[in-house]
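And then chain A:
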Amino acid sequence: MTTREQILDAIRANQPALTALPGVIIPADNTGLQAKFTETLTTIGGKVIKANGYDDVIAYIRSITNAGHRIISAITGLAEVISAGEASPLPHSLQDTELAIIKADFGVAENGAVWITEDLLSQRVLPFICQHLIVILNADDLVANMHQAYEKIGDEHYGYGTFIAGPSKTADIEQSLVLGAHGSRSMTIFLISLPLD
Partner candidate 1 sequence: MNVGLFIPCYVDQFYPGAAIATLQLLEKLGVTVTYPKNQTCCGQPMANSGFEHLTGGCNELFIKNFAEFDYIVAPSGSCVLHIKEHLHSHEHENEAAGISSKIYELSSFLTDVLKVESLPSRFPFKVGVHQSCHGQRGLHLSQMSELVAPAFSKPDSLLRMVKGIEIVPLNRMDECCGFGGTFCVAEEAVSAKMGKDRVEDHLAHGAEFITGVDMSCLMHMEGILNRRGSKVKVLHLAEILNAG
Partner candidate 2 sequence: MHTETKDHAELATVFNKDEARVDWHDETLWWIRQKRDKAVNHLPEWELLRETASQIKDNVLSNLAGYLVQFESNAQKNGIIVHWAADAAEHNNIVLGLLHSKGITKMVKSKSMLTEECHLNEHLENNGIEVIDSDLGERIVQLAKEPPSHIVLPCIHKKKEEIGDLFHLHLGTPAGNADPQFLTETARQHLRETFLTRRAALTGVNFAVAETGEFVVCTNEGNADMGAHLADIHIASMGIEKIIPKRKNLGVFLRLLTRSATGQPITTYSSHFSKPREGTEIHIIIVDNGRSKQLGREDFRNSLKCIRCGACMNTCPVYRRSGGHSYHNAISGPIGAILAPNLDMEKYADLPFASTLCGSCSNVCPVKIDIHQQLYKWRQVIVQNGYAPAGKKAAMKLMSLTLSSPAAYHMGGKAGRFVMKYAPFAVNNKLNPWYKQRDMPEPPKESFGEWYAKNRKA
């Protein structure tokens, strides 16, 4: 008998009588999503900037970076500030990325998180390995809470997806909060009002 059989047999012998899954509907408040999202993300160390389009983003990127910085993005609207290089770089070659700019599918107001699936990333490691992260989010793509988030995700077949809520952090040293653990040191979200190309 394989270990698998052994374990499953033991479980079947010991599991209790079947109980039903709850059919609960959790209420949601859909008002003031932008304000809630902004407030929550700011509290957890992120930055939210309202913008009308990529011109604002480009101007901002120019103001926070200088010539030597490697800037990685797959967003064609930002072509003029993106560093030259391979279109689909290998993960390790991204280690010197100063700034990465990615799009997010949507944001969640209750916790300031954005949902990003693999198809928005040239490499899964990009939003983690960069020193600083900028996320472009359509201001209309906000949901109130995680229940709505998973409704929106539905049964999409992604290879990888992640919720990112602010910059990486740790409080392991005497509960002192430090931003910038192993992931990005900062996270800035551009909430774009007008439809993006």
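The candidate set was assembled so that all candidates are chains of the complex that A comes from, given by their letters.
Everything that follows uses one rule, which is that a contact is a pair of C-beta atoms (placed from the backbone, for glycine too) under 8 Å apart; a residue touches a chain by one contact, two chains touch by 3 or more; residues count from 1.
Quick caveat: nothing in here was measured; it's all calculated off a predicted structure.
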{"item": "Direct contact with chain A in this complex, candidates 1 or 2", "value": "2"}
{"item": "Contact footprint of candidate 2 on chain A as seen in their complex", "value": "2-4, 6-8, 10-22, 24, 26-27, 40, 44, 91-92, 95, 110-113, 123-125, 128-129, 145-147, 149-151, 153, 155, 157-176, 178, 180-184"}
